[in-house]
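Moving on to chain A:
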Amino acid sequence: MSFLSILYAILFYAATILLVAGLGRKIAQYARTPAPLKIPTMPAPTTQTGVVLRVATEVVFFRQLFKSNKWIWLFGWMFHMGLFLVLARHLRYFTEPVWAWVVLIQPFGKYAAFAMVAGLAGLWGRRILVERIRYISAPSDHLMLALLLGIGLSGMSMTFVSHVDIVGLKAFLLGLMRFDWSHSLPSDALLLIHLLLVAILMIIFPISKLLHAPGVFFSPTLNQVDNAREKRHLAPWAAGLDADRAE
Partner candidate 1 sequence: MRKSQRFNILFGLAMAAVLLSGSAAVFAGVPVPLLPEPVKSAVEGEESCVLPEDEMRRVHMDRLKHQRDDTMHEGVRTSRFSLKECISCHVTKNDAGEKVSVKSREHFCNACHAYTGVTLDCWDCHASQPDGGQ
Partner candidate 2 sequence: MSKQIDSTHDDRQVSSGRREFIKQTAATAGAALASGALLYTGEASAKPADEAVTSAQRWGILVDTSKCADGCNDCVNACASENGWGSVEHDPRPKTDAQWIRSVTIRNKQTSAEHTLPLMCQHCENPPCADVCPTGASFRREDGIVLVDKHICIGCRYCMMACPYKARSFVHETIENQIEYAPRGKGTVEACTMCVHRVDDDRNPACVEACSHQALTFGDLKDPNSDIAKQMKQHATKELRADLGLNTGVRYKGL
């Protein structure tokens, strides 16, 4: 294994541990955050199935965003759906044999990258061009967009401009997953840049606003059933107090 490969191996092990542990910690925190009151955004579903459907449409279609702002929705949705296809396409580097459905969507992921990058460009344009939004944008907002755009563009360059050795890349990645370090990482500049940016994103993910990805599932205005009248809402921590008082 080359020196560069060792460096990237260590980087990716570290990034993976930080991402998994950080996300796990955050999700646990979200899960344990008390929801003392029923506060679903009205109109809200009255059954649990309804809630699952509501969260699903929110996650897949960004319904609330659509209702509030069409432009942000357009760019945001384009970006996220593009990203989804692109990520699905990347599963081919981590599975052997490659799953059939990944092979099937693989070509579409190629072009989804354009939607993804266009969406990002739109979102970033909004932060730069709309004065009100520019005023409230923090450096970290720009950093996230820059990282994602950098990842998207470097990735697309490898598909559409200058090809890299993806067989070597897959052997390296499968090696990392199996703790077999006999395959070096191909040293294509574009690939190294792409992977470096990805590692950085993985590392800062658990401490960034990108946490809205797991966070959306824990939003009480979204995931609560509108049954306050039928069933008394009692948060677990309040249940203890309730029991004490009853004694």
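In this section, a contact is a pair of C-beta atoms (placed from the backbone, for glycine too) under 8 Å apart; a residue touches a chain by one contact, two chains touch by 3 or more; residues count from 1.
Behind the choice of candidates: all candidates are chains of the complex that A comes from, given by their letters.
Only a predicted model underlies this, so the values are computations on that prediction, with no experimental measurement involved.
A.B. asks: My understanding is that every option belongs to the complex but just one is in contact with chain A. Which one, out of 1 or 2?
C.D. replies: Candidate touching the shown chain: 1.
A.B. asks: Under the stated contact criterion, what part of chain A meets candidate 1 in this complex?
C.D. replies: Going through chain A, the ones touching candidate 1 are 20-21, 24-25, 28, 32, 92-93, 96-98, 102-103, 106-107, 162-168, 170-171, 174-175, 177-180, 182-183, 188.
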